[in-house]
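I'd like to ask some things about the structure below.
Of the protein chains in this complex, one is absent; all others appear in place.
Labels run A and B following the written order; every chain starts at residue 1.
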Amino acid sequence: MSHRALLLVIEHGYRGTVEVGFSDLLYVCRGLHRQLGGADIVLRGSAVTFAVRAASVPPVRIGTGFAGAKPDPRGSLRELLDDGVRAWVDERDLRHLGFGADQVIEGVVPADTAELAVRWPDYRGVWFL
Amino acid sequence: MSTSEKTAAHVLVETAGWAADDGRDGFAGAARALAGAGHQVVLVLVQDAVCAIATAPGTLGRLAGDGVTVLVDEFSLLQRGLPGAVLPAGAALTDADRIAGLLLTPGVRVVWH
Partner (left out) sequence: MSRAVVPEWDLLITLTAPPFGSDVVTTVLRLLDATLRRGARVQVWACGYATSLTLRSLGEFKPADLANPRERHRSTAAVVTDLLGAHPDDFAWHVCRFCAEDRGALDHVDGVSTRSFSRFARRVESSATTVYIGGA
């Protein structure tokens, strides 16, 4: 059996354009996937919002200028999927936020993410980010 | 699955508080799934997670019955005014030294939540 190095679990969604900017957790996942021999991703809690298609968000204007770099977690997710990363999103948490399966970004698999724990031994590490 | 993979201990460290009505039951589901698949599982409760001895004693007791080793950090209990609390059947007190020993076990897989 070939093992991916890591299973990365994200439970928190948007954490601020000004604070986090471009370096959201899915951006971090790109780096970890590249550096550590591959990663798969699980999205739970408010992080399920990263897995649904969404309209573009305008930049944040504060005072006379803009503040913070525009986050693009869905772009990062699509890039990861294109690179062969497997991604699951928690079904229950999607429903809890009123999202349907038809709103999920193509390639992300709705699942009972608690039951995914049986796959944990397939990975060298399971990291809750 | 290789023998070494099957016998490697999975140490799940839970630090977050469990709400009594959460329904997601923290790491309990993961611990149960892994133990059910034949893995050696140790669930270590530290920080706010030790409150589960009050909010979810049945869950912890069932996990112990399912073969999960349930350890509760005594220092965390003391800090939360719970030193004399009754542990669910099958759960045991632990301390930093024993947790350190778990983290240093060769081949151990540690998941921290």
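Here is the rule we go by: a residue touches a chain if its C-beta (ideal position, glycine included) is under 8 Å from a C-beta of that chain, and two chains touch if they have at least 3 such contacts.
Predicted model only: the values in this text are computed from it and were never measured.
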Contact residue for the chain not shown (choose from B:30, B:77 or B:99): B:99
Contact partner of the left-out chain, one of A:31, A:59, A:84 or A:100: A:31
Absent-chain interface as seen on subunit A, which is shown: 23, 25, 31, 35-36, 125, 127-129
Subunit B, residues in touch with the chain not shown (by the definition above): 13, 15, 46-48, 75-76, 79, 96-97, 99-101, 103-104, 106, 108, 110, 112-113
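What we mean here is this: only the chains that are shown with their structure count from here on.
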Separation of subunit A from subunit B, taking each centre as the mean of its C-alpha atoms, in whole Å: 27
Of subunit B, residues touching subunit A in the complex: 1, 5-6, 8, 10, 24, 29-31, 33-34, 36-37, 39, 109, 111-113
Interface residues, subunit A side, partner subunit B - complex: 1, 114-115, 117-118, 120-121, 125-128
